[in-house]
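All protein chains of the complex are present and in place, except for one that has been dropped.
Right, subunit A next:
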Amino acid sequence: MHTSPGSDLTEAIAERVRAGGPLRLEGGGTRAFYGRPVQGEALSLAGHRGVVDYDPSELVITARCGTPVAEIEALLAGENQMLAFEPPVFGVAGTLGGAVATGMSGPRRPFVGPLRDYVLGARLMNPQGEVLRFGGTVFKNVAGFDAFRLMAGSLGCFGPILEVSLRVTPRPRVERALVFEMVGEAARTWVTGLMGRPLPLSGAFHDGARLHLRLSGGEAGVAATKAELGGEDEALETWDAIRHMTHPVFGAPVLWRVSLPPTGSAEGFATTAWDWAGGQRWLTADAVDPGVWERAAQLGGHATLFRGQAPNGEVFQPLAPGVFNLHRRVKAALDPAGIFNPSAMYGGL
């Protein structure tokens, strides 16, 4: 069992919460660009840090929200384990709480599932400054509503996520990166076909000109797949650049993330770079065109303004009225006075 030095600021955070809001929850500050700007007094959670429990044979790590993801990953790597969902981290200060609150998953997502699937439990602070524990540290747990899964991607709208228990996985024994000269839509069709077979794929990214594949698994399975698929070897570091969004395709004044059904039409987005085997497209532009939301919806997907300023200040895909109404009610259920990150996700939420 491992722990790491840190500090438990639960009581100080509770005191601040009890004093009232609105509050703008902050971790390492590396993801502050994401979502709508929040009007509220800053409540820093970065000092609430440290690994509370890690037992490699349990495949579970529990850490406080301010613990840097890099620190967690280094600890896991020492035991030949990893966070399978590969959260993008936008700098060494990026925290676990920020990763869970923004809910972003990396290139392995279509092959192993999203961040949400790895959250086993969370401790949340309610507006009274009480600590609520949802879920736990075991994989199978169906007692009570799964409020811990609701925390993933909630942008802190339900309160400070003080502590998170994550399922971890063994590192694959072998990884190889391959690159192919192939145009985007042809590459997507090819990769989609491959995904119907039990192959050791762990990444499929197109940079607009070339297809990048990653294989992860046992020695023999990876070798056999490489022999079958061909392609040129490239450095595995390419996948770090994809994961952390430092690859050149992400550099533009305006950046949209467009999530589309991976096998459906991509009309209007066909020339974009994509990850997640075509399910996550990155549209770059010089100016914000609000028509992107409508075009994404027509294709059965949704768009997020990742970088740039929309005229109406919105960032995320508008929700159907009934679903938005339910969002308001769920937010009000856990934060009736609206003190935590008000309007971080949608105006009026």
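Here is the rule we go by: a contact is a pair of C-beta atoms (placed from the backbone, for glycine too) under 8 Å apart; a residue touches a chain by one contact, two chains touch by 3 or more; residues count from 1.
Keep in mind that, in the parts below, contacts and distances are computed from a predicted model.
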> Unshown chain, UniProt name, "FAD-binding protein", "30S ribosomal protein S18", "ABC transporter permease" or "HMC redox complex, transmembrane protein"?
Replying inline: "FAD-binding protein"
>> If I consider the whole complex, including the chain that's not displayed, which of A:Ser154, A:Ser202 or A:Asn341 touches that chain?
In response: A:Ser154
> Thinking of the whole complex, not just what is shown, which of A:Gly28, A:Gly94 or A:Pro110 touches the missing chain?
Replying inline: A:Pro110
> Which positions on subunit A touch the chain that was left off?
Replying inline: 53, 55-60, 80-81, 103, 109-110, 113-114, 116-117, 126, 128, 130, 132-134, 136-147, 149-150, 152-154, 157, 169-171, 173, 192-193, 195-200, 217-221, 224-225, 259-264, 276, 279-280, 300-302, 304, 316-317, 319-320, 322-324, 326-327, 329-334, 345-346
